[in-house]
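One chain of protein is taken out of this complex; the other chains stay put.
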Amino acid sequence: MSDAVEVKTLVIDGRELSARRGQTILEVAQENNIYIPTLCHLEGLSDVGACRMCLVEIKGSNKLLPACLATVFESMEVSTNTERLQKHRRTILELLFAERNHICSVCVANGHCELQALGQEQGLTHVRLPYRNPELTVDASNERFTIDHSRCILCTRCVRACAEIEGVHVWDVMGRGINSIIISDLHEDWGTSSCTRCGKCVQVCPTGALFDKSKIGSDHPKYPDFLPYLNLMREAQ
Amino acid sequence: MTESCGKCIPCRAGTAQMYTLLTRICNGSGTMEDLELLEGLCSTVKEASLCGLGQTAPNPVLSTLKYFRNEYIEHIVHKRCPAGVCNLEAPVEVQA
Partner (left out) sequence: MSKLKLATVWLDGCSGCHMSFLDMDERLIELAELVDVVYSPIVDTKEFPDKVDIALVEGAVASVDDEKKIRKIRAHSKLLIAMGDCAITGNVPSMRNPMGPEAILDRAYIENASAQPQIPCVVVPKLLQVVRPIHEFVKVDVFLPGCPPSADTFHIALTALLTGAPLDIPALTRFGA
């Protein structure tokens, strides 16, 4: 009896679905080909609910919940694309574009960038908020890779990939609020840090903040889908 | 703004932008569009932030917008601070 899978039934965007207990709304939606935009979520890494792109509405609650973290409950009714959510998603993208110096046209990730793609998908044609244009550094001390903080959106995928998958935890976040910044080790140069040069952080970075020095122009597609396979193989061992 | 931890975007970047817009309005360079923008931004920071800090940070702005909207408009349209708090004597960019 205790081994039996407990099934919950719920409604997402008018569709009646069933899910296993403990599944997140995002997992159920993805299994059923219902699209919910995400940015900090990446299959194979733990979820932090930081980007707020996957917020959904739950009937009976005024609070918006992140689909990547909220687990399903019996007869919950979820809306994934209401006008209110669209408005918040667009504002969040505007905040990101205005926060640092995102110049798509000269970016190594132009055409392969998740932020750029989300902007287009959510119908963003301009940013109403004033650009902050902070002065940020580029660390090119690593022989293979570069980090350009101007393009970082602080999704912390690199932090999680390094800590959870590679097990080194070179990356972390320093400072707070608008002054937060990604650092290697205890704010040392990337080149002299304890980095193993595995490059996982580069592959999981959604923007052009982390990139491979051997790539030029905008020729930099990223392949973060190795993570679930890697996890699967490790579990099998 | 300085209390924000920086984890979620609405609170991290949203409170900083609220501050920028409020400063603009207070020094007399704000526009009616800024006021509208500020209101929309407050609602996103309030509803989309991860924790209680971001969810409550816009409250002072929202309640002053509710009860003292005319003072905001006074700053924007007549470049005047009815409460005599803001320094609006600095030369103001004049719209052509």
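Going by the order they are written in, the chains are A and B; count residues from 1 in each one.
Here, contacts are C-beta pairs under 8 Å (C-beta built on N, C-alpha and C of every residue); 3 or more make two chains touch, one makes a residue touch a chain.
This one's a predicted model, so the numbers in the text were calculated from it and none came from an experiment.
Student: Of A:V7, A:L136, A:M174 or A:L232, which residue touches the hidden chain?
Tutor: Missing-chain contact among the listed residues: A:L136.
Student: Could you tell which one of A:C104, A:A163 or A:C198 touches the chain left off the display?
Tutor: A:C104
Student: Of the residues listed, A:V11, A:L69, A:V127 or A:V168, which one is in contact with the missing chain?
Tutor: Checking the options A:V11, A:L69, A:V127 or A:V168, the one contacting the hidden chain is A:V127.
Student: Just the residue numbers, please: which parts of chain A touch the chain that's not shown?
Tutor: 97, 101-107, 110-111, 116-117, 119-128, 130-131, 133-136
Here, only the chains that are shown with their structure count from here on.
Student: Which residues of chain B touch chain A in their complex?
Tutor: The touching residues are 1-10, 12-17, 20-21, 33, 37, 40-41, 44, 47-50.
Student: What does chain A use to touch chain B in their complex?
Tutor: It comes out as residues 48-52, 55, 64, 66, 84, 87-88, 91-92, 95-96, 98-99, 128-130, 132, 153-154, 173, 175-180.
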